[in-house]
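One protein chain omitted, others in place.
All chains are identified by letter, namely A, B and C, in their written order; residue positions are counted from 1 within each chain.
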Amino acid sequence: MSNFALSGVTLIDGRGGTPAENTTVVVEDGSITRIVPSSQYDTSAGPQVIDAAGKWLLPGYINGNIHLLDGIMMMGIGGVEYLSRYEGSFVKVIEEGAQLTLRNGVTTVFDTWDARNPVLEARDRINAGATIGSRIFAAGNIVGMGGPFSPDFNFAARQSISPTFANRIDELFAAGVGADLTLLQEREFRARFRDYVQSGVDMVKVAISDHLTAHLNPVALRSYHTFPEKWVRMMAEDTRAAGLPFLSHTLAVPALELATDVDVDVMIHPTWTYNQVIPDELVRRIAEKRIGVGIQPLTDDYSGRLLAHGNFFGAMNSPEHQKNERNFIDAGANVMVATDAGCTSHDVMQDLGEELHEDRPWTLGADHFTWVKALRTRGLSAMGAIQALTHNVADAYNKLDTIGTVEVGKVADLVLLNADPLVDSENLSDIAAIYKEGLAVDRSALPNPRVVTAPTGAPVPN
Amino acid sequence: MSNFALSGVTLIDGRGGTPAENTTVVVEDGSITRIVPSSQYDTSAGPQVIDAAGKWLLPGYINGNIHLLDGIMMMGIGGVEYLSRYEGSFVKVIEEGAQLTLRNGVTTVFDTWDARNPVLEARDRINAGATIGSRIFAAGNIVGMGGPFSPDFNFAARQSISPTFANRIDELFAAGVGADLTLLQEREFRARFRDYVQSGVDMVKVAISDHLTAHLNPVALRSYHTFPEKWVRMMAEDTRAAGLPFLSHTLAVPALELATDVDVDVMIHPTWTYNQVIPDELVRRIAEKRIGVGIQPLTDDYSGRLLAHGNFFGAMNSPEHQKNERNFIDAGANVMVATDAGCTSHDVMQDLGEELHEDRPWTLGADHFTWVKALRTRGLSAMGAIQALTHNVADAYNKLDTIGTVEVGKVADLVLLNADPLVDSENLSDIAAIYKEGLAVDRSALPNPRVVTAPTGAPVPN
Amino acid sequence: MSNFALSGVTLIDGRGGTPAENTTVVVEDGSITRIVPSSQYDTSAGPQVIDAAGKWLLPGYINGNIHLLDGIMMMGIGGVEYLSRYEGSFVKVIEEGAQLTLRNGVTTVFDTWDARNPVLEARDRINAGATIGSRIFAAGNIVGMGGPFSPDFNFAARQSISPTFANRIDELFAAGVGADLTLLQEREFRARFRDYVQSGVDMVKVAISDHLTAHLNPVALRSYHTFPEKWVRMMAEDTRAAGLPFLSHTLAVPALELATDVDVDVMIHPTWTYNQVIPDELVRRIAEKRIGVGIQPLTDDYSGRLLAHGNFFGAMNSPEHQKNERNFIDAGANVMVATDAGCTSHDVMQDLGEELHEDRPWTLGADHFTWVKALRTRGLSAMGAIQALTHNVADAYNKLDTIGTVEVGKVADLVLLNADPLVDSENLSDIAAIYKEGLAVDRSALPNPRVVTAPTGAPVPN
Partner (left out) sequence: MSNFALSGVTLIDGRGGTPAENTTVVVEDGSITRIVPSSQYDTSAGPQVIDAAGKWLLPGYINGNIHLLDGIMMMGIGGVEYLSRYEGSFVKVIEEGAQLTLRNGVTTVFDTWDARNPVLEARDRINAGATIGSRIFAAGNIVGMGGPFSPDFNFAARQSISPTFANRIDELFAAGVGADLTLLQEREFRARFRDYVQSGVDMVKVAISDHLTAHLNPVALRSYHTFPEKWVRMMAEDTRAAGLPFLSHTLAVPALELATDVDVDVMIHPTWTYNQVIPDELVRRIAEKRIGVGIQPLTDDYSGRLLAHGNFFGAMNSPEHQKNERNFIDAGANVMVATDAGCTSHDVMQDLGEELHEDRPWTLGADHFTWVKALRTRGLSAMGAIQALTHNVADAYNKLDTIGTVEVGKVADLVLLNADPLVDSENLSDIAAIYKEGLAVDRSALPNPRVVTAPTGAPVPN
């Protein structure tokens, strides 16, 4: 039974207006077909009524930046085992990730870096109903970056691992648009890029600036431009010609400037600038252009705990980065949830210790709730948080025609809450029910099978 | 049908005497029950006759030193992925190794370093007929050494991997008798050692000298004694009290001296002495005591190829080490096959390149043939080679009552050759048939399933 | 006595025309005052005659790219000790370098990367006559690069050395225009750059592309743009406004394209492109613009020896790089000597072994002769070689008004040869006499004191 009417809800539809109390939302064939005051709903004419009085109905949550194969681990400890252990099971791991998100209300994810072929396969399997999971839109590789064992991530791991293995994995991720692009003549470069745009990806993310993890070292701070400006403009043009969103990876102000100049659709972690405050003028331009601002915050408490454990990632929450976050919010930019979370391995979670589990932004599951928690302390309103988690992401990625709000004609991706998220943003996690395309999600059954989240030491389930 | 008579063979029974032509060997219930001139065999009275005229019959081969989970890889490239990928499947990998050996005529292997619990489980499964494979005798850990991610093997890998994973693997291998033993008071040490001796292992191997792989670096050559002499004597005593063979790991002359003093049963790679020639007097004592001398050679050609590829293992075939090999042979020591081979991963074999595959002594399969090839160039006779591959290993390990020769009353482990191995030792690999405990081995079916030897990138078979 | 007339020489004046036989060149007060057929020279009227009949007279040699504090060592082995041992004596080491060049006929060097303050001090001391040495023009830091212990050179060394030491050295080299420039806002960046231009340097070299040595690893090949195009254009403008030559460091074709677009005066190692052939069209533009093309070659023989010793620098002489060299020569580009040589430490030379000494392009001394040897095999004519070593460098650096040719009015920097360098380019090293600003150089006295070239283990001379 996929047709039903949720009656009696307070509807917060994602568009930012006043919530509609005592409303009935009708779902038929996976879409929202009617929204009426419950008092006006004729129960005999429509589909079966589910009494949801006293609850709040929101659009399905959307996360604008995750990596279903965990991305953070690729930068250091844990990535080697992860990639080796699950090499034959990447599609399964990605699906597990998409189930971890779905069980937490996230009906759509934008995977902005992943092994392209596996993520597209998982996307297609979910879309085809072969398995369950959040709806995936995937970028595959970040154009200009190499794979997990390249200098962009964990080059040092090559001192311990088989080159055959390392190269195979790197090629899987690079997918033809790796770092070697930077050496080519313009014509060759463009041909490779265009092939990639046509390869089935849902969006294109470009490394405007580099991703050399050594540069996170305080005595090595610097940032390079991966491509000449002219090439970046070509990529923007070719991506738009294919009708796809264009995303920027940047880590410094000059790169952010270029991303703004070429009108990217989405900026991933624009607030991370190696501790430089973004000039007000630039913040204003980004806000005016309605670019999706994928802030990636840490709560102050969590960054403090990281630093106390000697974990340099804690330094990402510098005063300057916090200021950048505030400035985007204050400027009314199109701020959106973008957590960078992944399906972190059981062993790495053990390494961290219990005291670094809660509010870890990079573990798929509660990551989006942590995001809201952090950004609320930077000045984001309760309604702003809801929109950042729904409408804004869809808007930035140009998907507002189908998802992101609860409106007639939209896909029936819905989250039903037990408590009012405008009173307390923490209520966003007090979930009564989740519907994806009109189907109720059995949260307790997810993920299934457990691959990455099972204790390791056991065989990968077939 | 497990009863049969092999008729018409030339029998080389492993005891070193003149081959017996035109002989019939009768196998009943897995044992050798009669050996008679074929002309005297009454075909009506005994079991079915298999006509093997024109073939040569030898005892099943025995390898006195292998590591079914590949040991060489643990010292560097490849071990990380191997241990991660197969962590849930170690028993399977070990069984695959035991099948690679069996299909090459090796009916018994002595596994002198491995993850104890998995190797004992595989041993028991093979003994119980739950799967097929060479008969395994296993030592588990080398007493005094840590696991694969300790300084004894690949400590550097810890820079890239999860401590939780590394510690779990290290504990699995150390099995209570790791390097921390060296810090204890005598009483605690001895209690731990005795527990280990009682834990089901088939033999006990002790690190008389250290195994720090850094010491293979030419500017770091040195060798330590893992334990005080007094403790080594205690271990010898406790091992003998339990009726188990006592093995030494040594890498230098002073350690070899101590191993000789305490009358070890088997010496693993005694010829490796960081390029010191073992004093003649010591060689003589070892020969006189009939200690099993587990030489681990490289062919000159292969070591040359290793060096040309910048692989430092080529340096193990130094002039001094070659001289040690010759001296043991010339002294009439109880020289035995001991290859150190393991079930090497597909990726690592690719890394090496085709040109380093042939005659690689550390790949289970043809390793024992390579051993014979190498030692023949050091002065070992054709008959000596056969004994080193059969009788001598059983003798050293005190298993001559059941295996090692073709004699009435022995287990029917047999190798049938198409050509005379006394004319050309290479004929040892021209195998017509293999019998283990009287059962014919279907060589073409092994290994099954392929785990490590399958191309990687595919899931581990369930 | 600094006035004299060299009579009877065959003059090869650096301008490329036919040599003038039996010529007399008059030097007065450090300048060339007359050039006449020897037969017309009135010995009674002019300064004392030096009979140089049967010899060849050339302009003093010029090297367009050296690093008097050795630059190659900064990228790896040897730099740590060098910088530590001589930290208090950098000016002395630089002067020693300038004496090594002078004694080999090089009257002028362009030092394109060095510790700014020490190299400027040594320059001034030489110019003031406080010590002897080649005339130095110095760039100081390469704008956008960090110091010797930054990721641009030997970041790994920081694992063994004192941060206080490393930071002090890095700051000395970065001199305010290090890699942190890349993180700034445009205004701050430009202010820092302009300060640098005014700091006394003789020319400005900019890292158009990065200098991360990890990228020399075959599995890490890539190239970044250090600065946005807009900033590069600003730097070109500010440098020209100050009347200084503008130099590019590039390692890839796209960066070379930008360097060409902004009309740099000199390109350092433009042929090094991570093994990409530079498009013909780009080669043509560079030739037409008369940009100084500072090729940095290895002889085929030497690169072969490097590779045989496992030294990755041998790979710089790839077929593609060789093709780039040929293409520049064939296109008639303004090719100039630019060896990258430095004052290499005694220990590092010992490390290399005798067999890697000869034709090493990075050891100050014979480096420019090796350069000629290598380029002759790429199609450079004997006259072309002479011009590359004299006229072309001066031309590219805009110094042709004073040096680079033997013409009346020029500074009397002269090299007198015993044999004809047009018959055999090797004769360029068969030096009879060297004059710098009209003063004869006592070659046998140089260098003095020996600091770097003395056997180490002795105190630095005061």
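Keep this in mind: a residue touches a chain if its C-beta (ideal position, glycine included) is under 8 Å from a C-beta of that chain, and two chains touch if they have at least 3 such contacts.
Given the structure is predicted, the values throughout are model-derived calculations rather than measurements.
A.B. asks: Could you tell me which of the visible chains the hidden chain touches?
C.D. replies: B, C
A.B. asks: Return the single residue from B:His215, B:Arg240 or B:Arg443 that touches the missing chain.
C.D. replies: B:His215
A.B. asks: Given the contact definition stated above, which residue among B:Pro279, B:Gly304 or B:Pro455 touches the chain not shown here?
C.D. replies: Touching the chain that is not displayed is residue B:Pro279.
A.B. asks: Can you tell me which of B:Gly16, B:Gly30, B:Pro47 or B:Pro151 touches the chain that was removed from the display?
C.D. replies: Answer from the full complex: B:Pro151 touches the omitted chain.
A.B. asks: Write down which of C:Ala53, C:Ala156 or C:Val408 is the residue touching the left-out chain.
C.D. replies: Of the listed residues, the one touching the omitted chain is C:Ala156.
A.B. asks: So which of B:Thr101, B:Thr226, B:Ser303 or B:Ser425 would be touching the chain we can't see?
C.D. replies: Within the whole complex, the residue contacting the unshown chain is B:Thr226.
A.B. asks: Which is it among C:Ser89, C:Thr182 or C:Thr260 that touches the chain not included here?
C.D. replies: If we include the chain that is not displayed, C:Ser89 is the one touching it.
A.B. asks: In the whole complex, what residues of chain C lie against the chain that is missing from view?
C.D. replies: Per the touch rule, chain C residues meeting the hidden chain are 76-81, 84-85, 87-89, 154, 156-157, 159-165, 168, 345, 347-348, 350-351, 456-460, 462.
A.B. asks: Hey, which chain B residues sit against the chain that's not shown?
C.D. replies: Chain B touches the chain not shown through residues 146, 150-151, 155, 158, 163, 166-167, 170, 179-180, 182-186, 210, 212, 214-215, 219-231, 252-254, 257-258, 273-274, 276, 279.
Basically, only the chains that are shown with their structure count from here on.
A.B. asks: Would you kindly tell me how far, in whole Å, the mean C-alpha position of chain C lies from that of chain A?
C.D. replies: It comes to 51 Å between the two C-alpha centres.
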